[in-house]
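The structure is given below, and queries will be raised subsequently.
Excluded from the complex is one protein chain; the other protein chains are retained at their positions.
Take a look at chain A:
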């Protein structure tokens, strides 16, 4: 593998507090401080003038649907979509078919990753057997099989007692719990945010309170057990406030926000377009602003996409019957730059941090930095390039994106994994 010499880039690496125009050197799959004159002569040079070079993006919340729903996405297609979005490490949720609640299934997934993934793909395991919320999954075996966290994402453990035991048990293995915060009893039949828009549309609403109650429960259990609970895709203002107070007390909780929850509100559901149907649902403008402020002050630790592919024919239904979820990997950076940097005056380095150092740290992944000796996982992007996103021409097997056909600003040009270019100028090169 040739050494790489990326020149004239604005190198942003929050982990090593670097933000300056300069060069980046890669040798033997690692970031190096410099190359010798002889190495420089042999190195493949990438002129990155006008581009940002940052650590490869890290997404700790994706659904790649393998095994069981490979008509929607596979590890191969999902990892390609990730590479096209600048991601070099992603973490898959366990709600596959079968769900990832045994060491055997984890091994099957790991084998598929080894065979087909063009980036680094990590796996989580279930909290409960069959994700049914009734009995603990074999968490120790899952850990030995290689999971890096446990979650029943897509679902939420309803029994407070079982969640308490999961916290205690997982702590023994130093495994974080990730939770999709949703009280089932309050959301039966719910298909969008409960509020003025759902009232007008006559659709069953999913109230903020159903999220807030579980966030509160998790704060209490994290306090009581000392386990680390990571709250997934936070969508409500009150949840942000609950987390803010908990963090001020030093409780071991973290949380994520998605690009769609910072960009869109429930008004987008006004024409019953199922590309805006997701769980948790798009909330109100007040909630959206609170999430952005949560990201600004660190209450919400990271950005994550909740990349959730579904086929066209599955989404092409009455709103009540369509599945929840949208694609996210190929648009996450552009959408986040638009909302956070251009509209809310975040520093570019802050957004890079939310996508790199912080998520890597949260799950202890060897990623998220361009420090000397780190794996050479790099994303090169033009923060200002305008482009029209064509979901049907994307790398995911599905095309369920609310940003299909829209002009976005900020485009990933090159993605490098362990020193190897896997995506360049619109093409996968892995």
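One rule holds for everything that comes next: a residue touches a chain if its C-beta (ideal position, glycine included) is under 8 Å from a C-beta of that chain, and two chains touch if they have at least 3 such contacts; residues count from 1.
Simple rule for what comes next: contacts and distances are computed from a predicted model.
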item	value
Candidate names "ABC transporter permease", "Cytochrome C and Quinol oxidase polypeptide I", "Acyl-CoA dehydrogenase" or "Aspartate carbamoyltransferase"; UniProt protein name, chain not shown	"Aspartate carbamoyltransferase"
Given A:172, A:196, A:371 or A:388, the one touching the chain that is not displayed	A:196
Chain A residues that touch the omitted chain in the full complex	195-196, 198-204, 271-272, 313, 316-321
